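Take a look at this one; I'll ask things after.
One chain of protein is taken out of this complex; the other chains stay put.
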Amino acid sequence: MSSHAATATIDHHHDPSTTTGIPNKKLLMWAFLASDCMFFGALISTHLIYRLHPPAGGLDPKQVFSPELTSFSTFILLMSSLMMALAVTAIQKGNLKSLRWSLLTTIFFGLIFLGCQVYEFQHFVHDKKMTLSNSLLGSTFYTLTGTHGCHVAIGVLWLVLMYVRSFKVASSSSWLSHQLLHAITLIVVLLASLKVTLGLVHAIQVEPSLGVAFGHFLKAEFLFIAIGLLATGALVWFARPRGPVQFSEANAIDVESMGLYWHFVDIVWIVIFTVVYLLEFL
Amino acid sequence: MRFPNFLPSPLRRVSLPRWGRAFAALGALALLSGCEWWSMNGHQSTIAVEGPVARNQLEVFYVTVWVSVVIFVIVGAVLAYAMVKFRAKTDADEHAQPPEQSHGNPLVELGLIGASILSLVVIAVPTLKSIWYTYDVPADQKANAFEVTATGYQWWFKFEYPSELASVTPDGATKAPLVTGNELVIPVGRPVRINVRTVDVIHSFWVPKLAGKVDMIPNRANHLWLQADKPGYYWGQCAEYCGDSHAVMRFRVIALEKKEFEAWVADQSQTARNVAPLTAGTERPKVQFASLREFKKNEVGITQKFDVNPLEAWRAHQMPDARNENPELIARGKELFTQKTCLACHQVRGHGAAGISAPDLTHFGSRTTLAAGLIENNPEQLRRWIRDPGSVKPGNKMALAYERIDHTGKKIDGIKLTDEEQVALVAYLLSLK
Amino acid sequence: MSAPSAAVSAHGHDDHDVSKFQIYVQIAMLLAVITGVEIAIVYVPFAKWLIITILFVLSAVKFLFVIFYFMHLRWDKPFCTILFFIGLVIAGGTMWGLLALFSAENSLPLPT
Partner (left out) sequence: MDLAKSAHLTTEDHAPAAQPSLLAHPSAKTGLMSWLTTVDHKRIGFLYGVFALFFFLVGGFEALLIRAQLMYPNGTVLTAQQYNTMFTMHGTTMIFLAVMPLSSAFFNFIMPLQIGARDVAFPRLNAFSLWTFVAGAIIINIGWFLPAATHGAPDGGWYGYAPLTSKTYIPKHSIDYWIMGLQLLGVASIAASLNFIVTIINMRAPGMTMMRLPVFTWMTLITSFLIVLSFPAITIALVELMMDRNFGTGFFEVSLGGMPILWQHLFWVFGHPEVYILILPAMGIISEILPTFSRKPLFGYPIVVFSGAAIGFLGFTVWSHHMFTTGMGTVATAAFSLATMCIAVPTGVKIFNWIGTLWGGHIMMRTPMMFALGFVWMFMIGGFSGVMHSAAPADSQQNDSYFVIAHFHYVLIGGSIFALLAGIHYWFPLMFGRKVSEFWGKLSFWVIFVGFNVTFFPMHFLGLNGMPRRTYTYDPNLGWNSANFIASIGAFVLGIGIFIYFAVMAYTYFKGEKVGKDVWDGRTLEWSLPNPPPEYNFRVIPTVHARDAWWYEKHHREEIAKEQAEHAKAEEAHGGIHMPFGSIWPFVTSVGVLIGAVGISAFNQLGDPGTEGYWRLAIGSFVLGPKLGLSVFGALVMFVGVYFWSLEGNEGYHLHLDKDGNPVKDGHGKH
C-alpha cells in the first residue's frame, strides 16, 4: 500500500524489504508448517504404534472404515487445494472478483470435507460402535483425524475472515458493524450448508434410491435450507459494492500464506489417507 | 602481597595466610565432625558392590571417571593458565592497546575434535560390551539361572518363585508358586533372572550392590539379572517416582548358600504355622507385650543394633521362639484376622486368608522388616503399624481400610482395633514363621 | 530455483498466469488420478511389500507435487524449502525412530 509498492507491479517472489527477499508472513508460515510436521508426526506415530501392536480383542479397522466416503472426501480436499491455488493467482493479479469466487469455492469444499468427517464420526460411533473410549483404535483414530479436522475448521474460519476482509472499504463510519454482520451472516451460511451437506450425505447413504433420498432430504432439512438461502441473500447484499475497497494485490501475501496453511492440511490428509485408511485394506 | 582481581577489591588486601587458615579450619571442621560424605560404602552403595553385574557396571563407570578426570585436568590446567597469564593485572593493562584480533586456528580445532572422539571410543568400547553382558544371563550360565518374578504395587513388592511350589491347603493337595513380600531370598553364586512387572504405576527394581535398576512398567515384559557373590543381606529400593510413598517403597534381598536356601524354600512352602494350644502342665510365659510404647508420627522405625549383622538378625527371625509365645493370644489374633477383614487383602496359606491385593503374610514372622522395608519387624513396630498404618506410611492402601475422614469431611467406617485386639494380632502375625 | 522467478517478473503477467492456471489444473487432475490408482491398487493381489512400497511412492509423489507447485516452493527462494524440510526430516526421523523402537521385541506389549 505504500506509494511505491502500489504503482510498481509487485514481484510476488521477492520482497525487497526483507533481508532474504522472502516476505515475513511467508517465512512465518513455512516455519510454522515445519513445526506442524512434528505435531502430526507425533500423532501419526501414536496411531501407527497402536496399529502395529493392537490390543487383543480390539476393533478391526477393516470392519469400521468405509473406503468410498473417505475417497470422496479426499478428492474434495484435493479440489479445494486447487481452488486455493487459483485464489492466490487471482489476487496476485489483483483480480478481486475471481479471488472471492475461488475463496468461496474453497470454503465450500472445506465444508463438504468437514461434513463428511462429522458424518463419518457419527456413523462410526452409532453404527460401528467405535467410540473414543471403548477401544484404542477409537482413541487414536478420532484424535488424529479430529486434530486434522480442527486444522480444516480453523482454515475455513480463516478463509471466511479473509473473504470478509476482501470487502473492507477504505473509509466508512460504520464499517466495523458492517464487517461483523457480514462475518456473522457468512458463518450462518456456512453452518447451515454444513448441516445441509450432512443431511444430504446421510440421506444418500441410507436410502438406496436417489429420488426418494432427495425427497427425504428436502423434508428433513427444509428449515436449514431456508435459513441458508436467507443468509445467502443477506450475504450478497452485504457484498454489494460500497466504494473503493482496501484490499488489493498488496494483500496477496496474506492470501498466499493462508494458502500455504490450507495446502499443508491437504498434504497431511494425503499421508493420513494412505497410512491410516488404505493400508488397512491390504 | 597483592591479591588477584577476581576477588572483590577489599578482599584483595586480606593476606594469604589468613585465607589459608580459614580454608584449613573449614576442612578440618568437616573432617572432625565425622563428615565422611565422600565415603561410599553405605547399604545401597553402587561402589562397594557384591555381585558380577554391579561390578561390571562399576567398571564402566570407572572408565568414564578416568577419561573425564584426565580431560578435566588437562583442559582445566590450560584454562587456569590462560586465566592467570592473560589477566589484565593493572589499570594500565586494562587500557592498553587491545591484543591482536586473531580469529582461530583450524588445525588446533581438528586436533582437539580428534582427541575428543578418541577418548569417547575409550568409553564406548566397554560400554557396548557391558550393555550386552548385563542385559541377560550369559549363555553358558543360562541353564543354571534361577527365575523369580517381582511385581510392584503401590507401595510394596511381591516376589514369586515360579519354580517352587508351595502348599495352599494344609494337606498340600493344592499348590501354587511360592510367594513372599518385600524380602526376596535368593541363592548365592547362581545367576538370578528377575522378571519385573507391576499392577499399577511404574516402579523400579533396584538393589544397588547387586545390579543396576530396571523399571517395572505396565504392559511391558522387562527383566534383569543379578548374582550375589556371597551370603548377605542387601538393601533395595523402588527407584521410580510412584506416588505418595515412593520414598519408603523399599525391600530387602537375602542371599543364602545353596543348603540354607533350600531349607528356607522348604520352610516357606509349608502352609502357615499353627501354634499348638497349651496343654496342661506345660508352663509358658504369658506374653503380654505390656511395654508396647507409643510412637511419634515420623519416628524412625529401625535400630542401629540391627545393622551390626543384618544377616544374623534375619536368621534369628526364621526360628519360632516357642517360649515367648502365648497360644491363647495367638488363637485370638487368628480369629481377629478374619473378623477384622484382614483376609480380604492378605493371604495366609492354610489359615483361610486368600486376599491378593496386599503382601502375603503366610510366613510374615520370618521377615525382618514390615511395610516394605520401612520399619523393623518387632512387636512394638508391628503394633504401631496395625494400629494406624496411615500414620506410618503416608497414603498407603491399607490405611484405606481403617476408619478415617475423607476430603469432604465425612467419616468413613472401617477397621477399628482396641488395644487388646492389637496385641492379639501382633502375637498372631509374629507367630507366622 | 530462483531462475524461473527472474523469468517470471521479466515476462508480462498474462501469459505466465495462463500457464500457471493450466499447471494447477493439470496437477489437480494428476493428483486425483493418483488417488484413484492408490485406491485401486489396494485390492490388486500383489505381494504386500510391493503394494506398500507403491503406496508410499505414490503418496510421496502427491506430497511433492502439492508442496512444489500448489505451495510454489518451485518458484520460491530455496530457503523456504530448506526451512520446511528441516521440520519434515526431523519429524520423519523421529517417527521412524519411534516405530523402530516399538517394533523391537522388547517393546511388545505383554501378552494377555
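Labels A, B and C are assigned to the chains in the order they are written; within every chain, residues are numbered from 1.
We adopt the following convention: contacts are C-beta pairs under 8 Å (C-beta built on N, C-alpha and C of every residue); 3 or more make two chains touch, one makes a residue touch a chain.
Please read these numbers as outputs of a predicted model, since none were measured by experiment.
Visitor: Which chains here would be touched by the one that got left out?
Guide: Result: the unshown chain touches A, B, C.
Visitor: Which is it among B:V75, B:A266 or B:I412 that touches the chain not included here?
Guide: With B:V75, B:A266 or B:I412 as choices, the missing chain is touched by B:V75.
Visitor: So one chain is hidden, and I want to know which residue out of A:T18, A:Q63 or A:Q122 touches that hidden chain in the complete assembly.
Guide: Per the contact definition at the top, the residue touching the missing chain is A:T18.
Visitor: Considering the whole complex, not just the chains shown, which residues of chain B touch the missing one?
Guide: Its contact residues with the unshown chain are 4-10, 30, 33-47, 54, 56-58, 60-61, 63-65, 67-68, 71-72, 75-76, 78-79, 82-83, 86-88, 93-94, 96, 98-106, 108-109, 112-113, 116-117, 120, 123-124, 126-128, 130-132, 134-135, 154, 200-202, 204, 206, 208, 211-215, 217-220, 222-224, 235, 237-248, 297-300, 302, 304, 307, 394-395, 407-408.
Visitor: Pick out the residues on chain A that sit against the missing chain.
Guide: Within chain A, the residues touching the omitted chain are 1-5, 15-20, 22, 24, 27-28, 31-32, 34-36, 38-39, 41-43, 46, 49-50, 53-56, 58, 132-133, 135-136, 138-140, 143, 147, 161, 165, 170-171, 173, 175-176, 179, 183, 246, 250.
Visitor: Provide the residue numbers of chain C that touch the chain removed from this figure.
Guide: Touch set of chain C with respect to the missing chain: 79, 86-87, 90-91, 93-94, 97-98, 100-102, 104-107, 109.
As a working rule, only the chains that are shown with their structure count from here on.
Visitor: Roughly how many whole angstrom separate the Cα centroids of chain B and chain C?
Guide: Centres of chain B and chain C (C-alpha means) sit 54 Å apart.
Visitor: Can you give the whole-Å distance between the Cα centres of chain A and chain B?
Guide: Their C-alpha centroids are separated by 57 Å.
Visitor: Distance between chain A and chain C based on Cα centroids, please, to the nearest Å.
Guide: A distance of 20 Å separates the two centres.
Visitor: Hey, what residues on chain C touch two or more of the other chains?
Guide: Expected reply: 108-109.
Visitor: Could you tell me which residues belong to chain B and also touch two or more other chains?
Guide: There are none in chain B.
Visitor: Which residues of chain B touch chain C in the complex?
Guide: 197, 219-222
Visitor: In their complex, what parts of chain A are in touch with chain C?
Guide: 9, 11, 13-14, 20-22, 26-27, 30-31, 33-38, 40-42, 44-45, 48-49, 52-53, 55-56, 67, 71, 74-75, 78-79, 81-82, 84-86, 89, 92-93, 259-260, 263-264, 266-267, 270-271, 273-274, 278-279, 281-282
Visitor: What part of chain C is in contact with chain B in the complex they form?
Guide: Listed in rising order, the residues of chain C that touch chain B are 106-110.
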